[in-house]
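With one protein chain removed, the remaining protein chains of the complex are shown where they sit.
Moving on to chain A:
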Amino acid sequence: MAATKIYAIYKDDDLLMQAVKQTRSANYHISEVFTPFPVHGLDHAVGIAPTRIAITAFLYGLVGLSVAVAMMNFMMIQDWPQNIGGKPSFTFYQNMPAFIPIMFELTVFFAGHLMVITFYMRSKLWPFKKAENPDPRTTDDHFLMEVDAENHDLEMLTKFLYDTGASEISLIEKEEDH
């Protein structure tokens, strides 16, 4: 089913912020915003939930730490204990001071990489992915707000968006993808 959207293009971030707030308070639904750089506070103004990606990083870090402990315990204590420079290898606890650096490194390694992979997957970023910004100028200096136009009087909505400071307004019939 095709959805009717209106693309309103703004040429300034402050103008966009103001327009987003006005559009939301006029009870129009903003379905997406494309900006060339992170506009401070825009996520809050659009009303999207805070990201949980930092929590995943913490969990991935715990995984990394566990992997490091399990790996070194198996290799140095269980499987093939050796006397290396007199460092005690009878228990993991006794040998642990020598393992701290690698426990730290693997924590960072797992947390960093898996978090970034999660980010790429969630935001659908990978090589050969086609860009979906509707106007190429939105990576340069233009700000595009996509507003649901269904069940609204198009002329009123257009007039409204024009009054919020949009410099270009266009009507789009879009294949529904969600």
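Basically, contacts are C-beta pairs under 8 Å (C-beta built on N, C-alpha and C of every residue); 3 or more make two chains touch, one makes a residue touch a chain; residues count from 1.
Criterion: contacts and distances are computed from a predicted model.
Engineer: Name the omitted chain as UniProt records it, choosing among "6-acetamido-3-oxohexanoate:acetyl-CoA CoA transferase alpha subunit", "NADH-quinone oxidoreductase subunit K", "ABC transporter ATP-binding protein" or "Polysulfide reductase NrfD".
Structural biologist: Options "6-acetamido-3-oxohexanoate:acetyl-CoA CoA transferase alpha subunit", "NADH-quinone oxidoreductase subunit K", "ABC transporter ATP-binding protein" or "Polysulfide reductase NrfD" considered; the missing chain's recorded name is "Polysulfide reductase NrfD".
Engineer: Could you list which residues of chain A touch the chain missing from the display?
Structural biologist: 9, 11-15, 32-43, 46, 48, 50-51, 53-54, 57, 61, 71-72, 75-76, 79-80, 82, 84-85, 87, 95, 98-99, 101-102, 104-106, 108-109, 111-113, 115-116, 119-120, 122-133, 136-141, 154-155, 158-159, 162, 165-171
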